[in-house]
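Have a look at this one.
Note that one protein chain of the assembly has been removed; the remaining protein chains are unaltered in position.
Entry: chain A
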Amino acid sequence: MTDKAHILSRAFEDRIFVGVAAAVALAAVVVALFPGLSGYRVNIAGQLACFALLALSLDLIWGYAGILSLGHGLFFAIGGYVIGMHLLEHAVATTGVTPDIVQFMGWKALPDWWGPLESFPVALVAALGVSFAVAFVFGWVSFRSRVGGVYFAIITQALVYVAMLLMFRNDTGFGGNNGMTGFQTIFGAPFQTPGVAKGLAATSLLVLFAALVACRLLMIGRFGRLLVATRDDETRLRSLGYETLRLKLGVWCLSAVLAAIAGLLYVPQVGIINPRVLSPELSLEIAVWCAIGGRGRLAGAVIGAVLVNAIKFSLSATMPELWPFVLAGLVILVALIFPNGLLDIGRWRPTWISRPDVLQPGDAKP
């Protein structure tokens, strides 16, 4: 690629980022203020924002640092379960009604140690703290032993699978295969109150916007460049005096915390959390969203997550059996035409006309 094409494609990516961030902010305003939107649409917008945030979190670690996690559902679930516990405690405190989980778990009441989670700030700190701690321990052990690439991906996949099996057991104490549901109130307001769905969706969109801007600032700065350097040649970076363990651990923990925030926002909007979010399929799908949108550009993750899930939502209402085929087709199409994701559209030239990056016979060597 020539100098000029490179600068053009960078400018294009900058514009895409600004466009995506602006669209997210606009969506937040529309969801919050526009009265004509159906509750269903508001809810869909909120869910999409959560998925986009989840994809964004994976993009930090995969797109920038080049470390693929196939277990990000774990952190999403940590956020989801903690807010689930908070909502159940809150339901008991505000309505006095015993939730179903108490009955099917054979308890007399919710476990005592859940009590403090009735306070939202405590629940928030717990969700962020637990996801951070799990990520830190797991990341420290893995990165210290220089586990990376496909091995890391497989181990994270195993981790989320183990977590799923654990949470499916009733004895683990989190509702087993039924999970947690029957949330009644949030911040004292019944979930049926018209403003609640809007508030949740608008909050999700705003958090997504803030995360986009913050991650962007972080990634165009020194930290982001060092992450890219780690991805390109970690040995080289180490031999220039950088402790790459710290860099990788830092972005890994940040990514985990963002995923937990996504889970925290998601569960109140769908009204349920169960071990299915820990299934390897979800964790794999997050990577697919990033790959389809384009890795290492933040905006790509958002575009991928929103696009794939919007198609999924519209198809599952009409032709659910078609979904796997559509997803597979989309993956193949992107892999064939835009190996770096849909954001490559900016630098795309039809490959059957000329491939400037491939030497043709008779071309001078570069």
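As a working rule, contacts are C-beta pairs under 8 Å (C-beta built on N, C-alpha and C of every residue); 3 or more make two chains touch, one makes a residue touch a chain; residues count from 1.
Just so we're on the same page, contacts and distances are computed from a predicted model.
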From "ABC transporter ATP-binding protein", "Sigma-70 family RNA polymerase sigma factor", "Outer membrane lipid asymmetry maintenance protein MlaD" or "Oxygen tolerance protein BatD", the hidden chain's UniProt protein name: "ABC transporter ATP-binding protein"
Contacting the left-out chain in the complete assembly, out of A:68, A:101, A:180 or A:226: A:226
Option from A:38, A:239 or A:318 whose C-beta touches the chain left out: A:239
Hidden partner interface residues of chain A, rising order: 1, 3, 6, 222, 225-226, 228-229, 231-233, 235-244, 366
